[in-house]
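Have a look at the structure that comes next, please.
Left out: one protein chain. Kept in place: all the others.
== chain A ==
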Amino acid sequence: MSSLSASDQSLERDPGAPEPVAHESVTGPTEHLDDAAVIVDDLYVTYRVNLERKNSLKNALVRKARKEKVRYREVNALKGVSFEVPAGKCTGFIGANGAGKSTLMRAVAGILPPTKGQIEVRGKVSTLLALGVGFNSALTGRENVMIGGLAAGLSRAEVNEKFEEIADFADLGDFIDMPMRTYSSGMFSRLAFSVAVFMEPDILIIDEALSAGDAQFKQRAGKKMEELMNSAGTMLLVSHALSTIQELSDEVIWLHKGRLIKRGDPAEVCDAYLEFLKVGDEAIVMEDF
């Protein structure tokens, strides 16, 4: 909108807090590997956050009449991120809340447009960014498997073909023909997870979705993930569960406030991340007293 104007400073979380220093593993130029499934090149994503209570025509007209400018702030969610994910490998992403992990996943999936830089994706992408996308709780599990599968880009015939597998994996018994509003939250996420992992994508993007269901289901989910990995699927995985990340990933990337900090061996990067968190905690404690 042309009447908008930005304030000079963009929003930042914890200004003045200690910043991790970017490791040399992320400061070099991006290698354009021939077998890379995802190449992210100097990616910037900036959100414009409207500070109006409600974004309405009425508010806009009132502001115009008063000759006030519409207030908004810019949030630089990603600031020059470059990396590549080799085909068939799993890359894990860690970082504090607000580091830009989810934004990065959405950008790679083609949902959020880059503000600057570019993303190249080679292969069919399936996303598990949120559980049960497109699901309608008034409808039965069976109907939702169809809508979820179609939403993920399968054809009707393909969903029908996979239906038994999906239903068996979710293990809902007779509940598959009950409206989803009658499901427990665990059952809901089990079905949603099953729909997502049976899509046979070339590239699977998972954001914090592994904690679906009870212990038994988690075990099966973990097995299924390994199976997916073995079938040469490329995976981008976001999780706060560092043990899961270390187990599944071939490489881990640490993001902080929209910048890459370190990438490399999973155990090494996770250790560096934990080390930084500890320093951060102490700094807060020191301030309090």
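The criterion applied here is as follows: contacts are C-beta pairs under 8 Å (C-beta built on N, C-alpha and C of every residue); 3 or more make two chains touch, one makes a residue touch a chain; residues count from 1.
Throughout what follows, contacts and distances are computed from a predicted model.
Its record in UniProt calls the unshown chain "ABC-2 type transporter transmembrane domain-containing protein", which is the match among "ABC-2 type transporter transmembrane domain-containing protein", "Biotin-dependent carboxyltransferase", "Dehydrogenase" or "tRNA (5-methylaminomethyl-2-thiouridylate)-methyltransferase". Of the listed residues A:69, A:124 or A:240, the one in contact with the hidden chain in the full complex is A:124.
Although one chain is not drawn, the whole complex shows that of A:106, A:162 or A:259 it is A:106 that touches it. Where chain A meets the omitted chain, the residues involved are 1-2, 46-48, 54-58, 60, 106-107, 109-125, 127, 129-130, 133-134, 136, 138-139, 143, 146-147, 150-153, 155-156, 202.
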